[in-house]
Each structure stands twice: as structure tokens, then as C-alpha cells.
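Heads up, one of the protein chains got dropped from this complex, but the rest are sitting where they should.
Should a chain be cited, it is by its letter among A, B and C, assigned in written order, with residues numbered from 1 in that chain.
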Amino acid sequence: MDQKGFFQVDYSKSDFIEVKIGMLGYGFMGQVHSNAFIKVPFSFSDPVARPVLLAICGRNQKKVEDTARRFGYKEYCLDWQLLAKDPRIDIFDNCTPDDWHYLPSIVAMENGKHVICEKPLSLKLEEAFQMAQKARETKIKTMCCYNYRFLPAVRFAHQLIKQGILGKIYQFRAKYLQQQGHNPFEHIEKVWYAHGTKSGILMGIGSHIIDMAHFLIGEITAVSGLRKTYNQMRKDCSGKSNPVSADECTIAILEFKNGAIGTIESSGVSTGRKNYQGWEINGSKGSIVFDLEDLNHLQVYSTDANPPEIQGFSNVLVTDSEHPLQINYLPSGHNQGWEYGHVHALHHFLDCVVNDKPVEPLGASFQDGYRVQVVIEAINQSSARGKRVEIKEFGRDI
Amino acid sequence: MDQKGFFQVDYSKSDFIEVKIGMLGYGFMGQVHSNAFIKVPFSFSDPVARPVLLAICGRNQKKVEDTARRFGYKEYCLDWQLLAKDPRIDIFDNCTPDDWHYLPSIVAMENGKHVICEKPLSLKLEEAFQMAQKARETKIKTMCCYNYRFLPAVRFAHQLIKQGILGKIYQFRAKYLQQQGHNPFEHIEKVWYAHGTKSGILMGIGSHIIDMAHFLIGEITAVSGLRKTYNQMRKDCSGKSNPVSADECTIAILEFKNGAIGTIESSGVSTGRKNYQGWEINGSKGSIVFDLEDLNHLQVYSTDANPPEIQGFSNVLVTDSEHPLQINYLPSGHNQGWEYGHVHALHHFLDCVVNDKPVEPLGASFQDGYRVQVVIEAINQSSARGKRVEIKEFGRDI
Amino acid sequence: MDQKGFFQVDYSKSDFIEVKIGMLGYGFMGQVHSNAFIKVPFSFSDPVARPVLLAICGRNQKKVEDTARRFGYKEYCLDWQLLAKDPRIDIFDNCTPDDWHYLPSIVAMENGKHVICEKPLSLKLEEAFQMAQKARETKIKTMCCYNYRFLPAVRFAHQLIKQGILGKIYQFRAKYLQQQGHNPFEHIEKVWYAHGTKSGILMGIGSHIIDMAHFLIGEITAVSGLRKTYNQMRKDCSGKSNPVSADECTIAILEFKNGAIGTIESSGVSTGRKNYQGWEINGSKGSIVFDLEDLNHLQVYSTDANPPEIQGFSNVLVTDSEHPLQINYLPSGHNQGWEYGHVHALHHFLDCVVNDKPVEPLGASFQDGYRVQVVIEAINQSSARGKRVEIKEFGRDI
Partner (left out) sequence: MDQKGFFQVDYSKSDFIEVKIGMLGYGFMGQVHSNAFIKVPFSFSDPVARPVLLAICGRNQKKVEDTARRFGYKEYCLDWQLLAKDPRIDIFDNCTPDDWHYLPSIVAMENGKHVICEKPLSLKLEEAFQMAQKARETKIKTMCCYNYRFLPAVRFAHQLIKQGILGKIYQFRAKYLQQQGHNPFEHIEKVWYAHGTKSGILMGIGSHIIDMAHFLIGEITAVSGLRKTYNQMRKDCSGKSNPVSADECTIAILEFKNGAIGTIESSGVSTGRKNYQGWEINGSKGSIVFDLEDLNHLQVYSTDANPPEIQGFSNVLVTDSEHPLQINYLPSGHNQGWEYGHVHALHHFLDCVVNDKPVEPLGASFQDGYRVQVVIEAINQSSARGKRVEIKEFGRDI
């Protein structure tokens, strides 16, 4: 007690084990994950672990140091290999650009780290396969961070389906729409999916709803896809014209093993849609509708509701104690923000690491991440061939 | 003046010409069309014509007489050939079941009647072709009654697109969902699309959104389709099991001549969706969203709106004098019901007949009706072959 | 049979009695009522009666004759006294401007007609009292045409409340908002509530939600009101400034005999609100929400719904056969328009006349119309005195 009447907080007395985090990347996702780790200890009645932000890594020293200081990291470094091999690190969190997902994740796994990797697992199918295979061989935990599985309304949808509230699933109808490229005269540098290491809109956001299809409906067996690039040339800021190879809109018909069918539509040119993910599922006994712009609600129609004349889509505010993924100190009616997808995802991963639980089926493992890449490949091939293709042609067992 | 101070209304003094209607069918559509004809004279500042409900025809004398009396027909008959050939009739309105669309329409055309026929034009592609060809050969007016073109919000959408408010059209995303068949144990007689002369959900309601695609976006050049029958056996009321050949859900990817792409989804097993037609169109400068359950609104996003920080989907109540297809005596904010699609459609057709205007592009002619059938055929073939097909393979010039 | 094979429709064989209508007024309401009478015979499985549009009356011969011809009246006249006294007339329908409601209705009652009068019953409380008293003395049927009671969603709300689905009623929260006067520079002639015989927004549209309070909740015992005129001077089209005595916005707190409390807000200056009536009712076991812009839906929350975690406001599309006030030939999911409030109201009145049933409680009688006027008077007096007033101070027994 330095100051009379004040007690020092003894962190060694914590009920929760410390888990050391090594973060690779300080951009959008590096910051979102850092925030999420910080929130874990006080957001849950059982936080499972106390994440320690040990070190963050990036190539721009000024930026990485600034990010480290803002988020409270103890250390930073400039060489990812150091981080991936550091024996102090328990969880290696790969928040790099998409074309950097492969190698650091492989090295971290080889060094016995539990590994989180942002989605998509890799831009190259073969790399994704190797990542999934490596994950299987080792005893480590892996998660491909498909964060939308961890929104309360989405998890609630998952529960309702597993409980049979919707009956036999007939149809899945998903769209993920953004608008960055809607203007043909927008400079290519302003259109995230159209340049650099990004390989288009299906890979960038369509992957989320493919994973959602896997999570909520199950295995996809065949697809018919169409890729479209409306604006095949775009000027850059210097005025030079550039060819655009990335897809701007890709849509596909899905066939599931359980007999359901579905559609996914991903677009980067949907004017007015800022970050609009929405889907509807129809089953023999009910339907559900989700809209990411209003992410604390789930619309639920159930033929079991009573009496029949007041059946309608019930606009459920998923913030009650009966609902999944609630926050310790937020009472009913107090909305969670978009960031909570990551808070719950990382909380789940910590639980898997600390208590040796499987990441699946609630989280997406590297195997799940690979399965998404296989579907992407199949959609692309279907579009090129102008015919329906079976998924098994493109994927290997893992 | 029979009664002192009272004047007899002199109908011969009317500004509007009498047009004699012969109605074939007294079911759902026969009644909807009869109501619509009755409303024309008082619903518009310029009604164009005074439809006279001359005669209605059906095979059940008791029912046809009852319907005739309720709607104010002068006469009725039991033999459609009499009606189709009656020299007093100006407009022959074919509101029969789908498998009766062909022959009476042909005979009426051959007898010089202007002909309205309910959608789909015919269940058989060859019949539809002949109907369209016959329409072209004669000088008569024909309309295949795709009524949704004539809702104020839909016409307004059409205007906005033609005016270029949406810019270059990128994508069309339509669904038409009903629920009659959602329960696998529902008797087959209760599932309209699954028995009798109906040939399924794409033909029954999917046809509406194919026509909508033609109306709003333009010519379709290729499709990839998937037909699905979830419940391949259904009991009838006697307890006997019956095979179901009709599709319960058909979805398709569309490619348009103008470079846009799209999807249509039609389902009869979407639990909770009573009669849910909805679509969204994204263009380079704006987007629009329509929902038939709330048919007086159109959501409009326009990048031209000013200032930019208040851009959002504007929920336009399409009931002002600036909007199309308004009703004479209904002021701003007074909603039209579903029936007005037909009121405006028949008003348009009367205008075409009386003033010798073309039914297209605002209404769907028999040629338009045939084009829808060609797309249906293409979707079915695409599904059977498991590949993308080009529309031109299935359609003939008309 | 004039024409071989055609049968003349024998209207004398109708199951339904003819009821002769005399319509006073050819404006907005005269046309809405005429349309409604025309629709009755074919809109219901039991239409109860066949209204005959015998005569319509107005002072402008050209306009009244044109209206008569469009709607199919047999005769027209220019002197309302002739109509009110004509022995052929069964129902006298008073669709005149508000300051004409009194005298013709009294004369018609004295001549033994059943009388419909548009709302508000009269601009003067004493006149309204006399109208209600006269109605009581005679054996005739009267209805003050509060049409919103007869929308399916509103009737359904009434049913739910009577069945106890909402439990004990706690609160009623209603608003009726329009925008005609929002612009201070709008000419006074363009602002319907601000000039001529109109006496403001509470009388004009607030009266509807006072009647709704009576219909859904019950007797009002006390009010605290506030009248507001924001724009106390308005120019007319000639440029001359005019004082505005009418209220532009009136709000009131209501206390009900059954212990519920409530608010009503009526405004003519709510920019963007075209004809926006909305209300919410909270009870101990449930709540309901209505919005006139989307009049085929009723949002229902019931704590009896099962299971609890999917409780939410259920967006009920009130178009199923289990719902009240459905139309004969419109299946589930086919929306009714605003006009159906009047169609159902007049159908109800015909039923009361033909089958000698009481207009109350489903319809508003002249006594109900008078009760609304008493509440209006009380709100105005409360505003003037700056204090809560009891309703019994202003009303007399009828």
C-alpha cells in the first residue's frame, strides 16, 4: 500500500491464466484484434484467460511503435520471423495483408504457436491446403478469423437451426454488398478489391458468406458461378489507365449435401451499400433473416409460434440473457457493435487454447478456412467453364 | 326528369367511348379484372374509355351467373367460343387457368378481338410462340397481363432507370417467395403449384420477375438455372401418395445484353413469406429496392442527392402528384392496394385500343409474354444440362 | 337471350336486397364513398345488400353530372333538401364540407333516412349534440364515418385487445401527422386546415385518433391539451397577409376510465409526413404498433409467444383468412389499399340497416361522433385554461 488506504492490485492473484499474444500487423485487423484481446478480461463472467499483449510486429517502425503504444503492447519488432519463433509467445495472430497469410502462419505453427489468421486463409489454394494440413499435423489450435460467426444474432441463428426450429432447411440466400467501386471513374487505388494483392470481391467479402453457408447450412457439394468485371479499365491517381482483373461482382448458385440450395452474391459496386451483409434462410418450419447494418436483431418466423394469427417475422433484439454471446455488464437492450464479432471470436479461441477444446464447429479452423478457398476455386472455375461443377473436384481431404 | 328536381344522367353524353368487354373466367383473375374495369371510369382524370361489362363466360352456370350479377355484367354464357366470336365484343379478356390460355386467345384474335391474356402466356413454348406470332400478324392489340409493371412504385422505378438516375445498371436481384408448400405433409391439393395444370413455381410466380427483369433491365442473353423439388412425394386428401414433378424452388443467374447480371429466385416453400416479391437494382449512380408487402414505397439511393452526408436509401412514398399512376381522387399519402396493378394495366390497354397506341414498352404484349416463356425454357434446360445456356438457342424471332 | 347462347343476367334474382343511396357531395369523400358502395356486392362472400347509386347532389351542375356519370348514378340533383326528403332514398350519405354536416343530416333523419355523415360530426359542439340526440330519438341507423376503425389491421388490433392478448391496457400513444403547412411561405389556400370552413388540425385529423382512442381503449375522463399555431400570418395567392386562427399542431395527454393514459399528437407541419397515422398500445401482456403508411401490417408483441427467446415485435401481414375484414377474391399476401377502410365501413352500415344491427361498437354512431367533439372541446379548453380538465364538464348524456 503506497498511499494510505489504497491497495495495490495483485495481478498474480488472478483466477485467469496469462496468455501471451504476438500480433503481426498493425492495420485495420491488427487494431481490431488488439482491441478485442483488451476487452476479453472484463467483458465476460468467465474470460477464461488474461491475454497479454506482448509484442506487435510490422515493417514501418514509426507506425508499429505508435500502434504498440496506443494499444499497450510491451514490445514491438520489425521482423515477423522473430515474432513467429519467439518462445515467449503462446498465440500468434496473423493480421497481415492477404498475400502474407501463408508463410508467417506456417512458420508460427512450426514453432508450436497457436495461430489465428485473418481470412481468406490464403490467396492460393495450394497454400491454403498446406496451412490446413500443417494445422492438422500439429497439436496446435488454429482459427481462420471468420468473425461474423461470432455475432450474437448469427450464433443465435445457428442455435435455432441446430435445435430444429426451422425444420428441414430448404434455402439459403446471402448477399454481401459494398460500393467502393461503383463509380467507373474512381481511381483504382481507392477501390480496395481491384488492385495490389487483393484478388477481388469474391475472395475479399464473398468468402465471409461462403463460410456462413458452411456454418449455418453445412457442406456445399456443387456450384454454378458467374464472375463479372464491369469496369475493365480504371485510371490510377496519376491518370494512367490500368486493366482490372479482379471480379467486381460474383454470384453463385449453391447445392448443399443436406438437400438445401442457395445463392451467394458478393459485389463491390452496389451503390449505397456501405457494408451490407444480409441473408435469409427458409426451412420447412420457419425462416430467419439477418442484416449486418442492424446487427443486434434477428428476424425469426416460426410456425410453432402461437396463436397462428399473430405469426409474422418476429424482430428479436438479441440482447437478453437467454441469448448467446452476451457481455457481462451490458443489460438487455444495450446493443453490441461490429467489433464484438472479433471479441467473441478471440474469447472462443482463448478458451480452446486454455482448455484444449476444439475450435470447430463454433469457430472456423484452418480446415474450415481451406474449405472456403475450395468453394472459391470451384466458383471461379464454374464461371470460366460456363457449367456447374462439383466441389470434390477441387478439394482434397484434410 | 322523373322525380321533380332530379335529372337523369345521360350516359350518351359521356366524353368517353364505350368499349365492350367479354370476360372468360370467373375465378381469382376474372374477378380482379372485372373490378379493375369497373374502377377505370372514375379513377382517372382521363379514363380514356368506359368499359362495358357485356358478358362473362364460364362452364359452371350457377357460379358464372352469380359472378355476373355481383359485378354487374349484362349477360353470361357457358361456351367460350361464343364469346370469342361475338361480334359485339371489343376486348376479349382471357382469365382462364394457365392451360386454357392458348386456344381461346387464338380464336379471339382470329375474330378480330383485342386480347388480354393472363400470365404465363402458355405452358407450352410452341403455343406461346404461335400466340405471339398471331398477335404480330393481326392488327389487334394484345397484352399478357404482367400486372406488377403497373404498380406506381414499379413504374416509378422504370422512370428513374430510363432517366439515368441509377447510371449504368450493374445488377438485378429479385425474389418471389410464397409458402404454400413449406410443410412436407401438406396435402397436394393445397399446394397450388404442385398439381393439376400448374407446372410449378418458376412458371407460376418466377415468370413475374423474369418479366420484371425484361421491363426494368432489358434483354436477357444467357442463364444458369437450378430447379429443385424438395418434397418429391406428397399425399393427397385421400391419403394416397403422389409424385410431385413441379419445381418447388427455381433459381437462376441472368446475363443481360447491356452488361448487367442478376439473379431470380422463385420459391413456394419459403415459410412465412405470403406473397413476397422483392428486388434490388444497383447501378453506377444509385440503387432502388422494392418490396411488394409495402407496395406504395420505393427505396431510392442516388449519389446525386445533396448534401452527401445525408445520402441513404430514401423511403419514397409513391403517392404524390409527381409520381406516376396516381388515382384521381386519392391525395398524397393515401395508399393504393394490390388490385391497382390491374386497374392501371387495363386502363393502359384501353388507351392502346382506343387511341391506337403500342402496348409496349409500358405493358407486356404477347411478344413480351413469349419472351418470358423462352427464358423459362432456357432456365429449365440449363438446370437439366448443368450448364449455362444462351437464350437465343430457345427463342425465335417474332 | 338476345344473342344466341347468351343469358341476360336477371338482377331481380339477386339474393341481396337493393338499398337506395342518396349521396350529398361529389368531392374527395363523395367519390371515396361512391367507390366503396360500388365495391360492396363483389368484395364479400356475404355482401348483405346491393347498394343502388340512385342520386348524387351538389351545387355545380357540370361537376355533379360528370361525377354521376363516372360512378354510374342514375340521377343527380342540385338541391340537397330534395335529396334529404326523397322518399325513394334508404341511406343518405353526407359527404359535404365540415360546416355542412349538421343541417342536411338533421333533415335526412327527420325524413326517416338512415344517415352516414363524414367526420367530424360537426364543427359546433351544440350541433353535434343535436345530431346525436336526434339519432337517438329516431329509430334510424347513423354512422359518423371514422373509416380507420375498418382497416383490417385496426380491427385486428381491436380483437386482440378484446381477447385480452395485451392484458391490462397501460398506454396509448398516437400521432397523426401531415405536412401541408410546413413551409411558412406556403399560401394559405394551399393549407387545407388553415382557411375556409376548416377549423384546424385537431378537428381535421386529430379527431380520427380521438375516435381511435375510444374504439381501442375506451372512455376518456380527463385531458391536458396544448394548441399551437406556429405561423400566425400567412399570405394568400394575391399576396395579402391573413391571420391564421386554426391550430397547426395540437397535442394532449389523455386519461381513460380504465386506468390507461395516453397521448395524441396531430400536426399539419410535420415535414415529410404525407398522411402518417401511427400508434402504439402497451398492455401488461403485450403491445401493438400500427403505421398507416404500411396499413396491411400490424406489429404484435405477446408475452404468451413461445419460446421466450424468439419474442419480438411480430410483423403480422393481416391478409390471411384468420384475419378480419378480408376481401372475397384476394388471397393471402395481397394488400388492401387505403380505400378499404370505407368499403368495410359502408358494408358494415348496410348490414346494420338491412339486418337491424347496432352500428356500435364496431362502427362509430352519431353518439360516438359527438363524444369525439366533446373531447376536442375539452382539449381546446384545457389549452386555453392551462390546466387539466375533466371530460364530463363538456359533455351531456345522450
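Assume a residue touches a chain if its C-beta (ideal position, glycine included) is under 8 Å from a C-beta of that chain, and two chains touch if they have at least 3 such contacts.
If you're wondering where the values come from, they're calculated on a predicted model, not measured in any experiment.
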Sole contact to the chain not displayed, among B:14, B:81, B:221 or B:314: B:314
Absent chain, residues of chain B that touch it: 156, 160, 165, 297, 299-300, 302, 304-306, 308-317, 320, 322-323
Chain A residues that touch the omitted chain in the full complex: 2-11, 13-14, 28, 31-32, 34-35, 38-39, 41-42, 47, 55, 65, 67-79, 82, 86, 88, 178, 273-276, 292-297, 317, 319-320, 328-340
Missing-chain contacts mapped onto chain C: 166-168, 170-171, 173, 175, 177, 182-184, 224, 226, 228, 230, 248-249, 251-253, 255, 259, 261, 263, 265, 267, 269-273, 282-287, 301, 303, 311-313, 386-388
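Definition applied: only the chains that are shown with their structure count from here on.
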Self-contact between copies chain B and chain C, residue sets same or different by half: same
Inter-centroid spacing, chain C versus chain A (mean Cα positions, whole Å): 54
Rounded Å distance between chain A and chain B, as computed from the means of their C-alpha atoms: 43
Numbers and ranges of chain B residues touching at least 2 other chains: 273
